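The complex is shown incomplete by one protein chain, all other protein chains being positioned as in the whole.
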Amino acid sequence: MTPQLTLGPVLYNWAPEHWRDFYFQVADEAPVDTVFLGEVVCSKRAALFDPYLEEVVARLENAGKKLVFSTLAEVTSTIDRRLVERVAASDEFFIEANDASALSYLDGRPHAIGPYMNVYNEDSLDFFAGNGARSICLPPEMPASGIAAMGRQAAELGLDLEVQVYGRIPLALSARCYHARAHDRTKDSCQFVCDKDPDGMVLNTLEGRAFLAVNGIQTQSYTCLNLANELDELGAFGISRFRVSPQSTGTVAVTKSFHALLNKELSPAEASAKLCEIGLDVPFSNGFYHQQSGFEWHA
Amino acid sequence: MTQLFKPELVCPAGTPAGLRTAVDAGADAVYCGFQGPTNARNFPGLNFTVAEMAGAVSYAHDHGAKVLAAINSFPTAGRTELWKEAIDEAVSIGVDAVIVADIGMTQYLSKAHPGQRIHLSVQAGASSPEAINFYCRRFDIKRVVLPRILTVAEIKQVHDEIGCEIEAFVFGNIGMMAEGRCALTNYVTGQSTNMDGVCSPASHVHYEEDEDRNLKTRLGEFAIDCIACGEHAGYPTICKGRYNVSHKQEYYAFEEPVSLNLTRLLPDLMRAGVTALKIEGRQRSRAYVKAVVSAFRQAVDAYSEGGEPDISNLLALTEGSRETQGAFRSKTWR
Partner (left out) sequence: MRPTLPAMITHRPLSGKARLDDAGARGFARLAPPIPLFALQPLLGHIVTTIAGRHPELIARLGDNCRKRFLIDPHNLPFFLLLQPDPDRPRLKAYGRARDIEHDVHISGTFLTLLRMIDGQSDSDALFFNRDLTITGDTEAVVALRNALDNMDVTLADDVAACFGPLSRPVRAVIDLTFKFASPKP
């Protein structure tokens, strides 16, 4: 099983041209095998990127990347439902389902299961494998012991398991848009104010400590997940796919560092030092993996 | 006013005495869980032993009420046996339905105990007709507990498109995050809402009151609110805290410390086709359960007989503290 590097979907509301250029650069330079595209957080944003989608798809495909379309993580309104249908019912692409709504369009069709689906145990792996899943991205809060047990079961089922190794950690979803709320608007009248924060809007505690990052209806960690030190062990557990979640700066360089780490061209310490230099300028965390508070960092 | 279909009143019980209180106050069904991490209210001193649950079922059945066992957290790989045992125990005790969220446990329940009535927990986060129908087809679930993120109009739409009953929350503490999809507690405390059934575990909550009676609330290392003297306190959860962002100071980034009260929307919910109305609060005291359940019993009975109940009792239950109709009234809440 050759380890693969994957690039998760862009979770933020970037300027569409910037979004396009980012994927062009990924196509040209990023040593990733699979690229996840598609709007996962807010159905209102999806249309913003449509004008550039065709170009981006063509460029990534020409570069030999495997493309997967991710579906919306939370589905409530009619627009949400239409978006999921449009993505999941199309047989043009391989689909990553992030909510049970998408599953209803995928019965029997090979697909991927995304990190928002709550796959925590062997029985769930069993169910999804039987339902046509080929790969499953585990929830980010899963501890090492659970990942190890999942690895054993996935091997028996012939499933590929994926784990996020870099980027802000998705922590929660809500019906309410907290970006709109912070600007005294509602989700329907938001005027896409989330475009101000390409890595999310940082929430600080009343004591001034940076705490969380708001991304529309999603709440993320302030810290940046970095599992460079844990990569070897993850491989030993049978994890074959490692996901980098895009941030606004240095993401392509981050994929290069992880690629070098997978190929033993860098040590974990060297990789982390590089990530520190090129990536998001916030503290690293890996607490979830070590069954500690998620924000913590164990060097 | 015309007569409305009379929905089932589903009430919380954190202890055997709480269950008897709810039944005596007029609950049609009571939901409760075993001690430990198998349900989403794994709080110290709360919940039922197997023997207590069996006693609860006898008491409820003797009084014409149902018992719904919540086994609605997500077992981590390597420890599913505890959840499977809980499901087996609940079924053998004779509970009227088992409430599950984890898809693996739902599959286990439907295969190991065919014929057992399954309710899909709010923790499963099934919020669209497509999602709910998927569970109906695969596991023959009989009822879905809807996330507190839909408007009444959307609930009506869901009702018209799905093949099972709807249970909707009408009263109680309102979490701001979609149920089953929040790892904020784990991020701060190392204990998981999904995997361990805890939200803001008391072991990590600390209150610091200064000389002027300002109350600082801390979860783990993080200050999540500072409540001035004379101000009401709320549940010490991250989603009810106050924070700063670059352009705004000391604001409730997610929600104010309000509780959900849909008393005024009851007739609308009944018309939308909701089969069961759910009251939150397994962690609340018997005094609360008694007051809320009796008041809702009267209101629901009156509405279903075409009357206009006096709902002042119900509104008074949150008097002094603030209340909201949450997502239910209109989309502007979002």
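Note that the chains take the letters A and B in the order they are written out, and that residue 1 is the start of every chain.
Just so it is clear, contacts are C-beta pairs under 8 Å (C-beta built on N, C-alpha and C of every residue); 3 or more make two chains touch, one makes a residue touch a chain.
Quick caveat, the model's predicted, so the values are computed rather than measured.
Just list which of the chains on display the missing one touches.
Visible chains that the missing one touches: B.
Which of B:Ala153, B:Val205 or B:Ala302 sits in contact with the chain that's absent?
Among B:Ala153, B:Val205 or B:Ala302, only B:Val205 touches the chain that is not shown.
Kindly note down the residues of subunit B that lie in touch with the hidden chain.
14-18, 20, 43-46, 201-203, 205-211, 213, 215, 227, 229-234, 257, 283-288, 291, 320-321
Everything below uses one rule, namely that only the chains that are shown with their structure count from here on.
Note which residues of subunit A are touching subunit B in the complex, please.
73-77, 80-81, 84-85, 99-105, 116, 118-128, 139-143, 145-150, 153, 169, 171-178, 180-182, 186-188, 201-209, 211-212, 214, 219, 221, 287-288, 291-296
Across the complex, what residues on subunit B touch subunit A?
Touch list, subunit B to subunit A: 74-78, 80, 101-105, 107-108, 124-135, 147-150, 154, 176-178, 180-184, 186-190, 192, 194-195, 220-226, 238-239, 242-248, 250-251, 253-255, 327, 331-334.
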